[in-house]
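Missing here: one protein chain of the complex. Every other protein chain is in place.
Note that the chains are named A, B and C in the order they appear, and that numbering of residues resets to 1 at the start of each chain.
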Amino acid sequence: MTLAKSEKMARRAQPTRPTFLAQALHGMRKLPMLPVLVVACIAFYFTVDDFASASNIATMERFLAPLLVAAIGATFVFLVGEIDLSVGSVVSLSSVAAALVMRDSGSLWAGMLTGVAVGLGAGVINGAAVAVLRFPSFIHTLAMLLVVRAIGLLLTGGHSVGRLPISVLLFGKMSTLGFPNVLWIAAAVWIVFALLLRETVFGRELILTGANRRAARFNVVDVRQTVFWAFTISGTLAGLAGVIVVLRLGSGGPIVGDNLLLTTIAAIVLGGTSIQGGEGGLVRTLTGAAVIVLLDKGLNLLGLSFYDQAIVVGAVVIVGSIGGKYLARPR
Amino acid sequence: MGYSAESLLSLRQIKKSFAGVPVLRDVSLSVGRGEVVALVGENGAGKSTLKNIMSGLLGPDSGEIQLGKKVLFRLRVEDVKSFGIGTIHQELSLFDTLSVAENVSIAELPTKRGAVDRANIRQTAKELLNDLLEADIDPDAIVEDLSLGERQMVEIAKAIRISHSLLILDEPTTCLSIQERKHLFAVVKKLRSRGYGILYISHFLDEIYELSDRIVVLRDGVVVGEERADLLPIKTLSKLMVGRDLDESPEQPADLVPNSPVILSVRELSDASLIREVSFDLRAGEILGLGGLMGAGRSEIAEALLGLRESEGRVTVAGHQFMNRSPKAAIGRGLVLVSEDRRRDQAFLIRSLGENLVASHVRRLAQRLTGRVSHAAEVSNGRQIVLEFGVEPGRLSNQMISLSGGNQQKAIVGRWLAHKPQICVLDEPTKGVDIGARQAIHALIRDRASKGTAFILISSDLPELMALSHRILVLHKGRVASTIPRERFDAADIVQVASTGRLH
Amino acid sequence: MISARVRALENARQQLGLMLIIAIVAIGFTLQTIRFADAENLRNILLQASATTIAAIGMTFVLAARGIDLSVGSIANLTIALAVALAGTPLPAELSTATDALVYPVVIVFGIVLGLVNGALVNLSGVSALIITLGTLTLYRGLALHLTKASLIPLTGAILSFARTEVLGIDLPIWSMGFATVLGWYVLARMPIGRLVLAVGGSPRSATETGIAVWRVRAFVFALSGFCAAVSGLISVGRVGVLNSDLGFGFEFTVITAVALGGTSLFGGRASVVGTVLGAMLLTVIQNGLNLIGADPYIYDVVRGGILLGAVSIDAFVRGQRPMAVQMSD
Partner (left out) sequence: DTTIGVSFDKIEPFRVAQKKAIEDAAKAAGVKVDFANADKDAQRQASQVDTMVSNKDAAIVAIPWDIEAAVNLAVTSIAAGIPFVSMDQAPADLKAVTYHIGGDPCTDGKVAGEYFVKAAAGKPFKLLELQGGLANDNGIKRSKCLNNAFVGHDNIKVVAQVPTDWNPEKALAGTENAMQAHPDLNGIYAPWNDALQGIFPVLKAKNVLLPVGDPKHIIIVSIDGTPLGCKAVKDRLIDLEIATPVPEMAKRAIDAAVKAANKQTISPQTEYLPGIPYGPDNVAEMAPKIWGCQS
């Protein structure tokens, strides 16, 4: 008979408060690229002359801005459990549209608005197709990738659109309070959308939809609307990214966004947002984008040949993500 | 402690913690040949964790495991396979996109000239499901098309297929109705007589007493009692489990306020596949039970009411016809559904407990203008549900998936009852929930009903149905076979109507 | 309950939809030029589809197991580069003919090894396959370019003959594609490993709980994908006769598109080899037809995008017939 006497042993498990270190490690689980970022910064600081010089940092910030803005938008689509492959093409088309309007009207603002409007339009089409018509997002946005890109090419005959009013390049090159204007735009976008995601009902419903779409519907989330808005945001921010490209380059072109598709996806998934949806956020996307820009610039400055850069980038991605995971493992 | 039988699997001084929080502390347990050992305890006591260790999914932090004659530090999947340990997992371990037959045999697919021997696995599935468990499930059906109850039967068949020495059942009956339970019990007894060792985890004390030879009580990761079933009075058992005396006065629903208004009226509800011309009225403050066997269409009626399933017929809520139904429109009229398959339809497993608790009413916690969710309101709401339903551990930042099965259930039921709806459809509200929490949920339902909330209660647990309902609608093959008022409740009658569609 | 037969019909319908689209596109092109519809062009289409199809069949298995392999193009490039580098090492004369014949085993083994590296990294680290293969996509390509110094390497000898040999009047790449299709279908739909792949992809948790060696299944699909990628690399270089640094660039995109068009879920558990083959065919037919009718280069992508939209609309229409409760889960 072994009854009862162990009553004392069965006291309630006192929930132990996790230590500060444990909490920090837990936070890191959500930011797998943070260690890479830190290590890379330190490594480049000591191996590359003038890595931390103001001008080099400004260069990196300008490089970061459009990538970050496009990736913020696409993060919303990933979070809701879909994918947007049209980002790069929308960036291109919006840059073309913005540049054309700037050139022909001479107005910076009219051009910027047009670029964003083009993105908004593409986003609305994507949103409607995926949310309302229930087209699978991979194929639909792939089709959009092709069509939108082709429109840009047809519109320009393949030429890029340049020699814009001087105000464009001035705005794009200028800094305010020590930071490039384009970075300010990206930062503002980041803050607004981070608040939208973390603080509002929309953000919450977006995450829930991505985590379990069926359950979201049972929990009175309007899934269609949520998915629609996710795509609309992605399109609009891709449009804005196109505008930033114009500001930065002083021209727009039908293929300037081609590389952005892969880099935005890389920034998002490296940052730690899941492609399955429901898990991720904009801090992660920020770290992912920062890692990409940092490696790109740093390795270039180190003077590695471009294929050896590729080897290092690949190795860093693998080792870094494994290391990040290892450091954050539950103990 | 001289229990007889030759031991199949014994655990000695097992310790296990998750992220520094101890879950099992020094647990010893053994299962012998030809005996049924029941493992009971509150939600979160560590039963499933113990099961996971026994089925090779988790390694203990310390302790030793004796498997047959081998002594091991942890079981590997290979050991489990070669020794023939089959497990029925609380959260079902099935493959949605494969067929029933493939699921049943997936661990060891027989081949014929390199290909899966499909005739063979179909035969195996037929034997196990149709003959042994007497469930009418097509071996070629795809699992995702099955109802929860049917899936549970497939899970059972799959475990039996793997097992040839020890069978572990972790809450196998939560979605089964009386009939299927009976079949399962018969199977368990048959296996015992063939010399299998069986570990049976359940919150249903009547099942425990019916089946088990020995009962092991787990509380907060410690074995607080172990006794032969026939020597352990139920009162002692429940005290051991929860650490206090449980209120044992017979459960009675509050008296229905006479002439309370009809708040929901359903006329000739039918759907394309199962439901046939179902009509009933529900009055404010009434608890209407829906009885029936698995597949009788109870969950389907609930889904049709909320517009989750296409149907014909008229639904009137508070005097207004309710057309274009959807969960969102329903909630606007004060009608909510706590659906049966909570893992699939309700849980956001990768999100935090806090977010899960308020998932259905974030909108109410937000500022109208900015849509900003008030963090303070969210936390206080969550805390209240945690307290009221005893969700443990109740830290709101914990991931939902790290909660024990029963605690997930409590959290989701709590989420919906926190709405204070006018009409609440509860599909299996206490499945997987321990006896203490079950009483608390019952009390809450009764309390809400006395304040005017109307309930439709779907439960495969007949005692629960009879204890709570004012009236029971017994369904048979999608039709209302009989409506029984509380005065005439009789378990045998209900079972008979449910299985034959007629009384005598 | 939705009967097993309805389910089977539904899957068939998806493939029928794809066939319908291919047929419509083919008729459209034939109306433009009758030369679209002759045996010689059929051979061209099959040849042009072979490399994509074979890699896509490998990818189907990876996606079915809830993985993804972005490194296929880089594997194709690196295996050939490695073979070239090995063949380039000075060897005693009597050995050099032997190494010439050894080029196939070498390429194949490298393909499998590179695939296994992917699999091992995913298995050991638990990091998602998307990230790991994004890393190896860059890494393998970097290694290949390091070996070739990004220059154009003219190839000679045995390595070319695979793509240029005919057996019974039909080119070896076409045979390989047919063989891969039948074998892929058989393995996925009939053999135990195929069921295990779908099981692991459908629910990794259930697979672990059932005692399925999930790591072994993962290793298998990545090795298979590496193997298929190497074969498609052999076909590509065999046809062109050179190893250029662009080989396999963006290949993963085409391959995944073919698989997705074929109805395989990008989230695991649902896959169709036949669908994949049809998807690859559709992509090839569009390209081939546009070349044949001498279309304006600037409208290629418009047509391609339009046809993809047509394909999804048909598919959505087919799925629109399904009961509500089922739709909820998509």
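Simple rule for what comes next: a residue touches a chain if its C-beta (ideal position, glycine included) is under 8 Å from a C-beta of that chain, and two chains touch if they have at least 3 such contacts.
What you see is a predicted model, and the numbers here were worked out from it, not measured in a lab.
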List the displayed chains that the omitted chain touches in the full complex. A, C
Residue of A:107, A:160, A:175 or A:225 touching the missing chain in the full complex: A:160
Missing-chain contact, candidates A:83, A:255, A:269 or A:322, resolves to A:255
Touch list for chain C against the chain that is not drawn: 33, 35-36, 40-41, 44, 47-48, 145, 149-152, 154, 164, 236, 239-242, 244-247, 249, 287-288, 291-294, 296-298, 300
Omitted-chain footprint on chain A covers residues 50, 53, 55-56, 58-60, 62-63, 66, 153, 156-163, 169, 173, 245, 248-256, 258-259, 296-297, 300-301, 303, 305-306
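Just so it is clear, only the chains that are shown with their structure count from here on.
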Distance from chain C to chain A - Cα centre to Cα centre, in angstrom: 29
Roughly how far is chain B from chain C, centre to centre by C-alpha average, rounded to an integer in Å? 43
What's the distance between the Cα centroids of chain A and chain B, rounded to whole Å? 41
Mind pulling the chain C residues that touch 2 or more other chains? 328-329
Send over the residues of chain B in touch with two or more other chains. 308, 344
Under the touch definition given earlier, write down the residues of chain A that touch chain C in their complex. 83, 129, 133-136, 138-140, 142-147, 149-151, 153-154, 157-158, 213-214, 217, 266, 269-270, 274-276, 305-318, 321-322, 325-326
Chain B-facing residues of chain A, complex: 1-4, 6-7, 9-13, 15-16, 18, 22, 199-202, 204-205, 207-208, 211-212, 214-220, 222, 278-279, 330-331
Given the complex, residues on chain C that touch chain B span 1-4, 7, 186, 190-192, 195-196, 198-199, 202-203, 205-213, 269-270, 323-326, 328-329
